[in-house]
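Only a single protein chain was left out; the remaining protein chains are all shown in position.
As written, the chains take the letters A and B, and residue 1 is the first residue of each chain.
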Amino acid sequence: MDRRAQALLEVRDISKAFGGVQAVNDVSFALHKGKIVGVIGPNGSGKTTIVNLITGFVRADSGEVFFQGKRTTGLPPHKIANIGITRTFQNMRPYHSLAAYKNLIVPLNSPRVRKTAGGKLGDNNSVAIDILEEIGFERDARVPYKTAGALPLGYLKRLELGRCIALRPEIIICDEIFSGLSMSEITTMIPLLEKLQMEGVTIMMIEHRLRELFRLVDSVIVMHFGRKIAEGLPEEVMRKDEVKRAYLGTERKR
Amino acid sequence: MRTEGLYALSSWSDMAYLLAPRVFLVFGLLILPLVLDMYWQRVLCAAGIYALLAIGFDFLAEYVGLVCLGGALFVGTGGYISGLLNVSLGLPPLLCIPIAAVSGALISTIVLIPCLRLRGIYFAIVSFMFPLFAVFIIIALGVFGSTEGISALDLLPNRWFEQYIILALVLASVFSVRRLVNEDFGIILRGIKDNDQAVRSSGINITMYKVKAVFVAALIGCLGGAYLSHLYGWLGLSLFAMDFSILPIAATVMGGMGTLVGPVIGAFILTPMSEALRGFGQLRVVVYCLILIGFMVYKPEGLMNYLERKYHQFERWEKV
Partner (left out) sequence: MDIIIYGTVNSVIFALIAVGFTLVYGVSRVPNFAHGSIYVLVGFLTWSFVNSFHMNYIPAIILSLGIAALIGLVIYRLILIRMRGMPTSEIIASFAVSLIILEGLRMQGIAGFKGFIGPFYVLQPFKEGKINILGVFVDYQRLIIVGAGLALVTLLWLFTHHTKTGLALRAIAQDEQAAMMLGVNSDRTATIALAIGSALAGLAAVIILPLGNITAETGYRVLIYALAVCIIGGLGSWAGAVLASFLLGFAMKISTALFGAVWESVVLVGMIILILLFRPSGLLGKQKELEERV
């Protein structure tokens, strides 16, 4: 069977330049349903730009993106979200003036949720609180009711995830969701992501915390200066020379 | 028992505490027509119109992030449509006003749509320019009575009706907009104001929501304009006057941005004051602006927030 036909999300020869800088250069890869894929690479290698390209925040100069075989290149962000592709933001900003659970009211009102829920399935407020509870906002301690602007980082990262989950997505793209978290906080997030995978959600993770990432992912894509330089199982990829050179540089010639 | 935002009512005194300010406000407004003389009753009506505009401005500025510098657009559009319906089709004012409010709001929203996709600054600029453009165009094309205006519109039934209907409209607007901002629709708007990229990534078409929000504010403003044209029985270029744009802003800043009630109070304070200054020509505009800037620099929270704080703390007031 043709592997390409099975891919949930396919990125083909996508490129984007900002002024003189070629941020993404002819990148292609595919995401298969139910997998967790990591995207790694030094800073500036174009990882966040890829996310912006896939989710419609940035227009590609050339190349295409396909979701379930249908073209999504050029669609605006809200339409892409309604198809089922969600993302978190690297410099995340919650709706700081609203309570945490009210942050989820926004995605719960999207056409996607309205359609799949067949009208409102119960009060949006309680749905929001339930989702937050599932991802670790302790209801007894009234955490979901706290103003989002006052929450500590660990909760904010999970709130970002909660925003995606509320949309009942097919794909969640996490942009450096582990950054700034302590080891124990990451250890509590990993089961959450694994649970999502078991429920059929495909996850793509941009990360710098490699050790934690490799415990989670099925395969890894390495980017450098806008190009994809390697793809495959974590251990294989990290042994490749190009990858080592990208991260560590070359040996000084004596 | 009081905590921020959540109240557990455990006694009559608690309920009284919560209701008292609201009852006081509503009651106070409703009593006014009975105690004022004819001249000041007219002023009350005008204050009501400005209050409507102020509610609209506050809603757009604090809950959607759009600064509307052209409330006069709504007043003018609503007023002209209502007057024209009355004069050319002979419809009674009570029919004209609602029709004008809705159609005026539709038209105003449509002309503002092109700048809703863009950053907030564009909305401010365009909304400022449109009332002035409307005047240019009316004069240039010589339509709708041009510079003389059209008089002999039907008036509202009687004095009492005039006043109570506008007060009812003001109260209805305040309470319904307050409700709206806590419903899902309002939450999404506040989300757009806080972080619109995140809202887009959650599947919401933010332009559509902004359009709807502008429609709500326009509806309230056009209602005021339509009412105005039948209050005095006259429509003319002065319906697009800068006053209708600036006084609501001053009232909102003074009353407390975001409170929705504060702007109403501000309007009811500034309008009589503006009446008192009528003899001095344009001084009143200068005064509104000075007050506005004064509040922004020295007391940005506004009156309502200040009073609310003090009210919640009244147990701790100390005699000095």
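Here is the rule we use: contacts are C-beta pairs under 8 Å (C-beta built on N, C-alpha and C of every residue); 3 or more make two chains touch, one makes a residue touch a chain.
Keep in mind the model is a prediction, meaning the values are calculated, not measured.
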item	value
Contact partner of the left-out chain, one of B:L19, B:A140, B:A168 or B:M208	B:A140
Selected from A:N43, A:N91 or A:S184 as touching the chain missing from the view	A:N91
Contact footprint on chain B, counting only the chain that is left out	61-62, 65, 67, 69, 111, 114-115, 117-122, 124-126, 128-129, 132-133, 136-137, 139-141, 147, 196-197, 242, 246, 249-250, 253, 257, 280-283, 285-286, 288-290, 292-293, 296-297, 300
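Here, only the chains that are shown with their structure count from here on.
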item	value
Between chain A and chain B, centroid-to-centroid distance (C-alpha), Å	43
Parts of chain A lying in touch with chain B, wherever the complex brings them together	55, 57, 76-78, 81-82, 86-87, 89, 93-98, 102-103, 105-113, 124, 145, 163, 166-167
List of chain B residues in touch with chain A within their complex	6, 184, 187-188, 190-191, 194-195, 197-206
